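Sharing a structure, written as structure tokens. Questions coming.
The complex appears here without one of its protein chains, the remainder shown in place.
Just so it is clear, A and B label the chains in written order, and each chain counts residues from 1 on its own.
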């Protein structure tokens, strides 16, 4: 798969985005974090394409182009496995998550090129800042993980889905282990 | 009062909402939190209907259907009492609040049915994540309370107002007591 960029985001202005698309993106992020914060982990893989990439990685690795990731999946099937593991096999102390997301930017809108075939999917490249608060039983809520989503979104059967989602977090330290998706 | 649901939010798509309504909802939440963060408590009841329900409750109680709430009011009059108490009779150490709200979702749009009478008010059911930071005098700002607003909004005299507002917070522990509304 290669990509032709049909629109780029200069540092002082974002590509023109139709109002409907813009609101649909807001809605996608809102539903995504609601799914996680309500711990509906079985619904989580449904936000992704079949051949998706999902990674959680420290900012330092991302900025230096290092591939090492804290969590990595390269298909929806792997996300389904993860969702199963969280709920059935992974031993862990449960905690609540609460996501705040802001600063959604459409970085570019491009199109896949499929080797001379029909025009490929439209790729919407976005980023947004997130902060995740964690609440453990009988504890106060605390800052758990903050960073940036760097995503590629496509439309599949009338729904926006993540073809790639990178959760690039600022702190290399994570309080205890990261169990649930970000 | 009973409710007919005319539109439901499946987990992968929210009901169609006109752009103007969507922006009016954003504006409502922004004005609501500005009112609280600027400590204009006398303006706070004006965001609610006369017969409103306002509750602050832990997530665990909400999820289990338990009615116990940390703060509960069942009319605008009770909110006015509360606003008076905060500013005049409740002894407390003052603190600043700062709300961040994101992930606004329109869950459904329904209509009241009034026993064969004219069509009732339109009910806009929303939810949004919030984080409230608290700053006490000579202290650093800290995470105070995070959770989810679960609201029902109606239009009264051309203004959007809360007919019901539930502030469902993640931590059962609250640093000291909760004085100001969320």
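As a working rule, contacts are C-beta pairs under 8 Å (C-beta built on N, C-alpha and C of every residue); 3 or more make two chains touch, one makes a residue touch a chain.
Owing to the predicted nature of the structure, the values given are computational and were not obtained by experimental measurement.
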Sole contact to the chain not displayed, among A:83, A:104 or A:167: A:104
Residue among B:106, B:143, B:163 or B:182 that touches the chain left out of view: B:143
Chain not shown: contacting residue from B:37, B:81, B:155 or B:172: B:37
Sites on subunit A contacted by the missing partner chain, in the whole complex: 11-14, 17, 19, 22, 59, 100-105, 127-129, 131, 143, 145-148, 169-173, 175
Subunit B residues touching the omitted chain (full complex): 19-20, 23, 26-27, 29-31, 33-35, 37, 40, 43, 46-47, 96, 98-102, 131, 133, 135, 137-143, 159
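Assume only the chains that are shown with their structure count from here on.
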Rounded Å distance, subunit A centre to subunit B centre (Cα mean): 28
